[in-house]
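With one protein chain held back, the other chains of the complex are shown just where they sit.
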Amino acid sequence: MDTFLQVTAYGLLQGGLLALVAVGFSLVWGIMNIVNLSHGAFVILGAYIAWEIQGWLGLDPFLGMFISAAVLFCVGYIFQRFLINLIVNGPVFITLLLTFGINMILIQGMNLFFTADFRSIQTSYGSNSFEVGNIRIPLVRLLAFLLAIVITFALVAFVKHTRTGISIMATGMDRGAARLMGIRARHVYALTFGISAALAGMAGTMIATIETFDPSKAGKFTLMAFVVAVLGGLGNMYGALVGGLLMGLVQGWAGQYLSGTWVNAIAFLVLIIVLVFRPNGLVGKAFYAARVEI
Amino acid sequence: MSTLKALKSVNGFKRTLLEGLLVLVVVAGAIFFKSTLPGGELRAVSTIFMFIALSQAWNIIGGFTGYASFGQVVFFGMGGYFTAAVMLHLHFSFWLALPLSGLFGAVFAVIIGQPLLKLKGHYFAIATLGVAEGMREVVINLPDITGGGAGISVPIAGTFAKTQYLGDGGFYLLFLALALFALAVGTVVSRNKFGYGLRAIHQNEDAAAAVGINTVRSKVMAYSLSAFITGMVGASYVFQQVTIFPERLFDVEITVLMIMMVVIGGSGTVVGPLLGALGLQFISEYLREHFTNMHTFILGGIIILAVILIPQGLVNYIREGRRTKNYSLLANIRRYRL
Amino acid sequence: MLEVKKLSAGYGRIQVLWEIDLAVGENEIVALVGPNGSGKTTLLRAITGMIPVKSGSVDFLGESIKGQSIEEIVSRGIAHVPEGRRLFPGLTVRENLILGAWRTKETSVDHVVDLFPRLGERLNQIAGSMSGGEQQMCAIARGLMSKPNLIVIDELSLGLAPVVVDEIIQALPSIAESGTSILMVDQDVDAALTIAKNAYVLEAGHCVLSGKASDLLADPRVQESYLGVG
Partner (left out) sequence: MSTVPILETRGLGRRFGALDAVSDVSFSVNQGEILGVIGPNGAGKSTFINLVTGHIKPTSGQVLIDGKDMTGQAPWNIARAGVARTFQIVKPFNGMTVRQNIAVGIMYESHGTNRLSVALEQAEAILEEVGLGGSGDRMPGELSTADIRRLEFAKALATKPRLLLLDEVMAGLRPTEIEPSLELIRKLKARGTTVIVVEHVMKAIVAVSDRVLVLAQGKVLMQGGPREVLADPRVIEVYLGHRYAKRQKGNA
């Protein structure tokens, strides 16, 4: 029973991290109908920026995270405004190819700039943990988990209660109508992508404090974001959080009770089943189902 | 260009004859080059042939039918592992394993195609990608059959080897044959009833169904035909590489390369993917040689530029330009712009 | 206020409108009628920049707005209630209204609730869950939120019960008097021609009749263009 609880706790904590990785990806997909294959590269880039900030300024990653997010916001905004906006109305494989091209440039760029060595962000409290009953909880993972929850709720609050947020939602639901209100769709799209990149940067910083990273891991995070976003469903603002926690639990349990890496195979099986039978995700109904684009 | 014009001016039988001659000349040239090229270059050209075949295969489902199969590499990987497994465990000859691998891929495509081809757009792309990633994990977790993550080796010499290793020259011819086969399939499809049905489905499934096209069956057939070719190419690649690993054989980048070649060359045409495969492989090799470090960086840049400037692909761009007498790139960018 | 001269437009290379002339003055209601496919919606779309204008001119408040983006045109004071209402279905009525005032940053919804009291009871309801008539009111109210100089309304009464149509139609004159001119397209020819000052009849992308609405109401050619009998 203790093992089960321990595995469950670990799964949930890991799930928070997954949610953090996926939340921006899900936002971009939901609002703009763009599957951003460079999302994982943004995560890794965020990790590098936080790592550099710690190296130069000695700033704690939990503070460096915000600088990382700010930098990535600008990068994301520029990419969307000047590149992706040029093909948003194209067929699927055009948007996929473009974001894959961006992915290639980012990854190779990071390889050249930071080399392909493994890195991680060391902190004085990095290996701290505490116990609840018989369950051991690593501090950094808990912080990352809490951050994921805070960010999700902050994002929901932003989207629901600010003018800018509502304009993002509206553009996601009906771009043509939003433009008729005078909302500048190009700017809103760029803003959305910037936010997504910023969230990826925060996720990257968290990951850097927990595990090692290098540019080749980008693909893994993109895939994770996929699975989590689909599981949670694009229709729900809390989708990434729910999907992430679910995924974390499944990974935790399967990792404990199944041999080898069957857990990954199962994750993809679940992904396909959800796509075929519940294309709107496991939770909630479609929010952007009636998408109209002009 | 002048040959193209010549082809235009004659029709029907004469056109077929001219094309046949052109193919003969190219084949003769390719076989002639085989004896003059050094080993390294033979391998490089073999890779070009391989991608010609792969891009033609993707073009059937992605270009003609309009379904962005982002997990096409699954058929490459499964065909390859099928060949490796039957050659190693059952001592099949490669020549028997080759068509069977194609069939294996085709049957798998029929099975997954039934549910997946109901999905549209991104959902289909993501689901197929999920299948590819998932199958890689399955292969890793069946070490008794596939060797798992440690890889698997095909017997190429000794008593268990029914087929001796083909050598650089042999694989050159094998991939040439596959490329020609794929081009032939692509050409036939582009000109027959089935291919026109696929194009109609691409444009509008409701309208296609309204003229009597069984859209479900046509899509599944296109998918499995495309998988058949991809599976055979995967089988040949495995035999050429001898030892293979799941990461390489299910590498998403192989899918992306196929798509890039088709999209940049001109999807839905036969010449487009051919040009795309030739061009992109040449550029890629050139970059690898002269800008070793910057190779992927520059390639990424080329993809971005190509997708933004000529999203409809080179061949379609030229065709449209000839029709409308308008080659403006600016007008071209406007097409998908927000 | 709005002056359209010899406007031609269409989708891609397909031309739908041929040399349309149209004018809307201050505090005026102008109706645009004609059968399906005659180009009414296309004309409205061309005016607000949703589709490009091929030739001709579109002037608003004395300045040319031809070739400008939707956002620019809207910010000059034209509101467009599009075909099919196009509310933001997942947002509340209040959020929809506030977005209508994106340009002016107005957050008070009082002046439109006065016009459509029924909306006042439903401010916190999700727009997509309301009845068709309420949605149409919400769409018009959303257009009026920014107190535009001109509001163009497409298919005002499509799919609505006659009682609801009456309710909406009755609100229009007071809107026009308060300084927002109206250019409307409607199925209900009678209703449109009764409240409008001037009207234009489109047929196959050409303007076949125009003039005082009251004159057109009596003109048998209007009925003919719909029914084909005179």
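Letters are used for the chains, namely A, B and C, taken in the order the chains are written, and counting of residues starts over at 1 for each.
Please note the rule applied: contacts are C-beta pairs under 8 Å (C-beta built on N, C-alpha and C of every residue); 3 or more make two chains touch, one makes a residue touch a chain.
Remember, predicted model here, so these are calculated numbers, not experimental data.
Asks: Could you list, sorted by label, every displayed chain in contact with the chain left out?
Replies: B, C
Asks: With the full complex in mind, choose from B:210, B:309 or B:329 the residue touching the hidden chain.
Replies: B:210
Asks: Spell out, residue by residue, where the missing chain touches chain B.
Replies: Missing-chain contacts on chain B: residues 12, 191-193, 196-197, 199-200, 202-204, 206-216, 268, 323.
Asks: Contact with the hidden chain only, please: which chain C residues?
Replies: Considering the whole complex, chain C reaches the absent chain at 10, 12-16, 35-39, 155, 158-159, 162, 187-191, 194, 203-206, 223-229.
We adopt the following convention: only the chains that are shown with their structure count from here on.
Asks: Can you tell me, using the touch rule above, whether these chains form a line, ring, star, complete graph or other shape?
Replies: Topology of touching chains reads as a line.
Asks: Based on Cα centres, what is the most central chain?
Replies: Chain nearest the centroid of all protein C-alpha atoms: A.
Asks: Determine the centre-to-centre distance between chain A and chain B, using the mean Cα coordinates as centres, and give it in whole Å.
Replies: Their C-alpha centroids are separated by 32 Å.
Asks: Distance between chain A and chain C based on Cα centroids, please, to the nearest Å.
Replies: Centres of chain A and chain C (C-alpha means) sit 42 Å apart.
Asks: Two-or-more-chain contact residues of chain A, please, as numbers and ranges.
Replies: Counting only residues that touch two or more other chains, chain A contributes 185.
Asks: Within their complex, state which residues of chain A touch chain C.
Replies: Those residues of chain A that touch chain C are 163, 166-167, 169-170, 173-174, 176-185, 287-288, 290, 292, 294.
Asks: Per the contact definition, I'd like the list of chain A residues that touch chain B in the complex.
Replies: Where chain A meets chain B, its residues are 29, 33, 35, 83, 85-94, 96-98, 100-105, 107-109, 112, 185-186, 189, 219, 223, 226-227, 230, 259-262, 264-265, 267-269, 271-272, 275-276, 279.
Asks: Spell out the residues on chain C that touch chain A in their complex, using ranges where they run on.
Replies: Per the touch definition, chain C meets chain A at residues 48, 50, 69-71, 74-75, 79-80, 82, 86-91, 95, 98-100, 102-103, 105, 128, 142, 146.
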